[in-house]
Every structure is written in C-alpha cells, then in structure tokens.
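Only a single protein chain was left out; the remaining protein chains are all shown in position.
Labels A, B and C are assigned to the chains in the order they are written; within every chain, residues are numbered from 1.
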Amino acid sequence: MSLRGVIPPLVTPFRADGALDLAAFEANVEALAAHDLAGFLVLGSNGEAAGLEEEEKRALVAAARRRAPGRFLLVGTGMESTRATVALTRRVAELGADAVLVLTPHYYKARMTADALRLHFETVADASPVPVYLYSVPAFTGLPWPPGLAPALAAHPRIAGMKESSGDVGLLGRIVSSVPKHFEVACGNALVFYPALCVGASGGVLAVANCVPRAAVALYRAFVAGDHARARRLQEALLPLAAAVATNHGVAGLKLAMGFAGLRGGEVRAPLQPAPPSALDELRPLLEKAERAV
Amino acid sequence: MSLRGVIPPLVTPFRADGALDLAAFEANVEALAAHDLAGFLVLGSNGEAAGLEEEEKRALVAAARRRAPGRFLLVGTGMESTRATVALTRRVAELGADAVLVLTPHYYKARMTADALRLHFETVADASPVPVYLYSVPAFTGLPWPPGLAPALAAHPRIAGMKESSGDVGLLGRIVSSVPKHFEVACGNALVFYPALCVGASGGVLAVANCVPRAAVALYRAFVAGDHARARRLQEALLPLAAAVATNHGVAGLKLAMGFAGLRGGEVRAPLQPAPPSALDELRPLLEKAERAV
Amino acid sequence: MSLRGVIPPLVTPFRADGALDLAAFEANVEALAAHDLAGFLVLGSNGEAAGLEEEEKRALVAAARRRAPGRFLLVGTGMESTRATVALTRRVAELGADAVLVLTPHYYKARMTADALRLHFETVADASPVPVYLYSVPAFTGLPWPPGLAPALAAHPRIAGMKESSGDVGLLGRIVSSVPKHFEVACGNALVFYPALCVGASGGVLAVANCVPRAAVALYRAFVAGDHARARRLQEALLPLAAAVATNHGVAGLKLAMGFAGLRGGEVRAPLQPAPPSALDELRPLLEKAERAV
Partner (left out) sequence: MSLRGVIPPLVTPFRADGALDLAAFEANVEALAAHDLAGFLVLGSNGEAAGLEEEEKRALVAAARRRAPGRFLLVGTGMESTRATVALTRRVAELGADAVLVLTPHYYKARMTADALRLHFETVADASPVPVYLYSVPAFTGLPWPPGLAPALAAHPRIAGMKESSGDVGLLGRIVSSVPKHFEVACGNALVFYPALCVGASGGVLAVANCVPRAAVALYRAFVAGDHARARRLQEALLPLAAAVATNHGVAGLKLAMGFAGLRGGEVRAPLQPAPPSALDELRPLLEKAERAV
C-alpha cells in the first residue's frame, strides 16, 4: 500500500455523447489488475479529473474499489479551495480510497507561496482519514514546487509522500535527499522514470502504464534487481511513446494508444479534442517498440 | 447592458470560519449601486470563483440580482469542461444573469489550441440563453490569448465581446482593430485602464472599482469627455493602488482596502491567506491618493 | 537633442558576402534625414549590434555622424562587462555620439539583480562624456526591468532617460510616474507607441520608422497636437506592419520592407536568416496601409 512500484493513472473513458463510460472504466481496471502494478490512481490529471462532476468522481472511485479489491487505491482530491479538498478527501475515503493525492492549488499562482501551500496540505492531512500524498505537476498548474516544502511536510504523520511530475530529476533527487526514508517520492513523468529511480524515486505513476504496463513494470523490476543495462534499455524503448503521449497528443493520444493495447480509452471530454487521424500511424510503432523491449 | 463603462468584479466575503457571508456581499452590492457603474461582475477571479461551491455560486447570483435590479449583471461561468460551463451558464441565466463571462479552460494548457478554444466558446454560446463574453487572464491561467481567436468568434450572434486582463495594451489594440464595432473589448487590468481606452477598450472590469469606484468612474468619464489630461492624472493616481492589489496582495489586499472604503471585504478562503498586517499601512495612503485625484 | 519625437534604430546593411555595406548605410541616413525625426540610433538591436565587430561599430558611428551633422546621434554601447561598456562609450563619444544607449547586461540573468544593474549603469554614467540612456528589451535579453531601478538612477546627472521596449504600457506608465520630469522614457515598441505616449512616453525609438518614417512622425505629431483620433488611427495603421516586423520576420523583415520604401536594407548577418519569399507579398500591403493613413 504505497507508491513503491508502478501505478497507472487510470483514464476516464467517455462515450461519444460526452457521458461517462463506467463499463469501459471497469473493464480497464480488470484488465490492468492482471499486471504486477503497485496500485491504481483514480481522478488524476490523465483521468481528466479537472472536467469531472462530483457524482462522476464518486462513481469512478466506487467502481475502482469494486473491481480491484485489495489493491492500493490512490485517489486525486485536490481542489482549488482547502475546504473542498477536505470534503472530497473524506468522501473518497468513505468510498474505499486507501490514500489521496492532493494537487497544489494553483489558480491564484502568485499567492501560492510555500507557506500557503504548507497550510493547505496540513489542513487537508489533519482532516484526512487516510494517508495523503502531495502532487506537483507544473506543466498543468504553472506552479513550480517550492524547495523546502517536502521536508516541512514530511513530519506530518498522515503525509506519506509525493508525486513529482515536473520531469526535473535534479529536483526529485534533492527532495529525496531532504526527507526521511519513509517519505516516498514517486516519479510522475515517464520520460525520466529510470533516472528518477536512480536518484531515489520510490516508483512511478505513469500514463504509459495504461497502455504498456508490462514494459513499465519490467523497467521497475530491472532497476530493483540492479540490472541497470536492462532498465536503461527499457527506458529508451519507452521514450518515444512517452513523448508522443505527454508532448504531442496528451490524454487523447493515451486513450488512442490504449485501444491498440486492447483496452478501452474512449473519447476525451471537450474542450479536449480527439487526437488527429495521423496519430494512429504514429503511435502504433511506438507501442510495438515498447512492447518488444520487454 | 454592456461592457461600456466601469464594472467591479465583486468580491465574495467569507466569515472567519470560511463560510460565505452573503449579508456582507449584499451590503456591498447596495453600496456600490449608488455609483455610476455599468454593472456588476459576480463569480470572477476576484470573486474567488475558483474556490466556490455550486450552491454558493447560485446564492451569490441570486443575491446580486435581488440587490441590483435593472443593473447589468455579468456572471463568470467558465469551468474546465465545456459541459459544466454550459450547465452553469444555463443555471445563472435562470437566476437572472444578463450575460456570462467565460474563462478560457486552461488545465490542459498544451491542448488548449485556438481550435479547441474556439469550439469550446462556440458550444457554450450555442447553448447560452444570454450573451457570452470571452475572458482571458494569463496571470491566473498561464494561457496566452491566441491571435485570431476573437475575430473568429465575433461572428457568433451570441458572443458579444471579451474581457482582456493580460495588461498587454498592444494585444488589446490588435483585438479591437480585428473585430467588428459591436464586439466589446473590456480591459481587465487597472494598471492600463486609460491607455486601453485610448486604443479602443469599451470599458473596464477593475478590481479597484470595489474600493475606489468614484476614481475609476471619473477616469472613464474623463476619457469619454475627451479630457485626456484628467484621465491620465486619474490613471496615475490609481497605479500604486492597482499595483498593490494586483501584484503585492491580491484578493486579500483588495478586501482589506474595501474595509477602508466602508465596504465589507470579509476574509479570503484558504488556501488564500490574509494580507500581512503591514498591508494596512501600505494600502491606506494609496486609497487616499486615488480618492483625492477625483 | 533628446528622445522627444521619433527616432529610427538604423539597420546595418550587409552585402551578400556578409561584409558591412557602409555605402548603403550612409544612403539610408541621408534619405531618412529628410524626415522630421528627432535623431538616429546606431548600434541598437535592429542594427544587429550583437553581431558587429568593434571596427565595424566605429565605422558606422563615424558614418552616421558624417551624414547627419547636427542631428541627435544616439549610439548603443551596452556590452556584457561594465568595463567594455565604458570603453565603447568613450570611443563612440570621441566619434561624435551625442548620447549612448546602454542595454542591460543579461547573460548571467539570475545575478543581474537591481543592485548589480544599478552599479553597472552608475559606473558607465560616471565614466561617460555624454548623456546615458538605459535600455531594457526583455524579448532579447530575457531580463525583466526591476521596479524601482529607474527612479534610483534618475538622480545621476548624466543619466537622461531610458528606452523601454517590453511593450508593457503599464510598466512604462509606472516608470514615468516614478521619475522626475526631465528623465525621458521612450517607447521602443511600435505596437504600443500611441498608448505609450498617452501615459507619458517622451517619444519612440521604432523599427518601423526605418520604412514608414512619415507615418511614425505623423502619429507623434498628432499626439502632440492633441488629435487623439488621428493618433489612434495611425497607430491602427501601423499595427500589422509592426507585428509583421517584430513578431514574424524580425530584422530580416524590416530590411525587406525598407527596400519597398526605397531604402537599402541589405542582407542580415548569419545566424540570422533572410525573410522567406512569402514575406514579400505579406509586407507590401502592410506598408501601403501605413503610408495611406498619413
């Protein structure tokens, strides 16, 4: 029950009319449960949490809990206000979340000082029935992670770690070396999963684990086994796919790629747009390259 | 019923326990209604819309409608998903909003291409019972406004204008000269209200209009009367206050300043933090400077 | 002898083999001298100063002095080191420069604090035989102008003003209202020339003044005469040309446009590349639009 290993941030499949496709979601959970994953993240950035209604969020958490009994269930609950974050945290804990992942609030960027963020996370952790993981993803929030914030929060008994998705391995390494051992720092950026493990990441919350879970898990296992040559080779095999998903096509690309892998990505929700038809020909060989490397 | 003139983005007062203070909000609306304002904006960035619950939003809109009958009531309804934006737009129209202000979705920044934004705004406008104004505020969204988007949307019969809050007067001028006359471009940044009017802004949606409404209105009237010397003098008098509110202290500073002006700013909602005690001594002379210039 | 009025930042024409084309430069000076310009800037950003050798710089300054006797000759002398800036400042003063324009050093961005910049400018001004103008152009330097720096330097008897090229009219207005009257703040961005004048700019150092000097001067005169309607109309007519030059094609586009206007832009120096052939068809109507508006 931790961020040690590989965790896919589950996508939220939508139907063509924009409605939640819960059946597709559950099918994905069951299919992925066959892999040696450390758990599942629901309501993350790749889960399009920013565009979900509250009742949809509840349905997704309940479904994940139902379809993956006994697996570590991490749920994104970060909202712009502290009180809304607390409320959602409590709700998903009741629905069976094992831990919550709390995104930095970011709308009022200039006001989100290290102190304001610290108070936010502490208040949420004080109120949370389950362990809290911090979540920084500057590509979406526009907010850099303040040096010194992780060690300040690591002392809280309910703050268990963080997901660092900037891709800045130097920052991740500095965070790891500034916190006690029990505080887990997961890498949230597949472009640097292997080097992040090298500097102490506990595991990875990786979009590509939705479509090539075997390759992502193989990389992690190779690292744990001390087989750096194999880990590096797997990282190189994952790079083009990770870049295509993260940089070129985003969630729509990830959902498309899942289709190739036999899962049900479904549609994205507007204003997100479908990946262009050309993405089909672009993604298929990248998936095959990643799979072949295992 | 338009963005011609000065409109205050109403703040949302909270009580010390974090709950909505609707009485304070209504008192502010009534006090401000005594001024020659072109209307009111509810649920804008300075209204802390990002941290409000849906039922709080409804209560605020209904209260504003009740306390300012006959005045132009503009309501912020931009959400991250198109469908949530449509739903909120319809709801506030039922509650009496005269028009809605739709923020650019921005969480998935790299995916918010000009095309994706155009489709978003068009879908909202197609579904809206009331006129739609576009809203760009890069300081909060991290998203620059794509050149060419305003003229592409100006043809829609229900898209009436936009609020441009970047402070980039060159951009505002280029938008004005690229759209038909009926499309109103309001300036959302008090640091450049006067020069924005000079290049064709229709009016201003200005945080400082909450605390020094007379000065903001006087600037607008001077400009309309062709008295550039007076307009420039009033702009200079507003500069330090606008800078202190926008740059130094944000919404918390604005709320504090409103207290000096006899209004009820109330508390901010966490994770926003109160302005430091030193802000008291800093803001008072700036308010007086702005008032004296009228 | 000041920044009151319109000043073209003279381009540096090169021959196809990359050598300086001094004859073309001199022809341009003579042609432009027929216009009601407040002076000339040599060795500015549009003069490709960053790519010139010291002897070329001397030749250009001497030639400009020779061909424009009695006109205000402003010369860019900012280098990365203070001592090199001092040395070049002294040399161009000997060659007849009436004043120097000193760019913010910027390579060691994080170290260029307000204090470091203040000491730099003061040392240069202490050593300069001629008045010193400060120069900020973040699009090239990546360095924002620190609030408070202009008023701190305005007290120096040899610091006469600054050229503010960010296009941020709010910043320019704040600088103007923070310095004594004698300190001139010129606008270095044609996209906002008219609104900058509205908030107190003394004049403009404008790339487009190389190719449409009549329109630029007409705008300035209209403003001085209080004819805001005409000034705004001229600004709108200049906008597309200024955007094409500043944003789309840079110095290469400016040089191409000069050709249409009967001047000799010449080639750019590598690594700058020529404007694409399509720029020909794009720029011609923009020039005509600007000319027609006079």
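One rule holds for everything that comes next: contacts are C-beta pairs under 8 Å (C-beta built on N, C-alpha and C of every residue); 3 or more make two chains touch, one makes a residue touch a chain.
These numbers were taken from a predicted model, which means no experiment stands behind them.
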{"item": "Displayed chains contacted by the hidden chain, counting the whole assembly", "value": "A, C"}
{"item": "Contact partner of the left-out chain, one of A:Leu32, A:Ala68 or A:Val199", "value": "A:Val199"}
{"item": "Residue in contact with the excluded chain [from C:Arg15, C:Lys109 or C:Arg284]", "value": "C:Lys109"}
{"item": "Sole contact to the chain not displayed, among A:Ala27, A:Ala243 or A:Val294", "value": "A:Ala243"}
{"item": "Touch criterion as defined above, residue of C:Gly142, C:Gly226 or C:Pro285 at the omitted chain", "value": "C:Gly142"}
{"item": "Interface with the undisplayed chain - residues on chain A", "value": "167-170, 173-174, 177, 189, 191-192, 194-196, 198-200, 226, 228, 232, 235-236, 239, 243"}
{"item": "Footprint left on chain C by the chain that the document does not show", "value": "18, 45, 50-53, 79-84, 105, 107-113, 115-117, 119-120, 123, 139-140, 142, 247, 250-252, 269-273"}
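Here is the rule we use: only the chains that are shown with their structure count from here on.
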{"item": "Lowest number of touching-chain links that must be crossed from chain A to chain C", "value": "2"}
{"item": "Type of chain A:chain B copy interface by residue overlap (half), same or different", "value": "same"}
{"item": "Most centrally placed chain, judged by C-alpha centres", "value": "B"}
{"item": "For chain A paired with chain B, centre-to-centre distance based on mean C-alpha positions, whole Å", "value": "35"}
{"item": "Residue list for chain C, restricted to those that touch at least two other chains", "value": "none"}
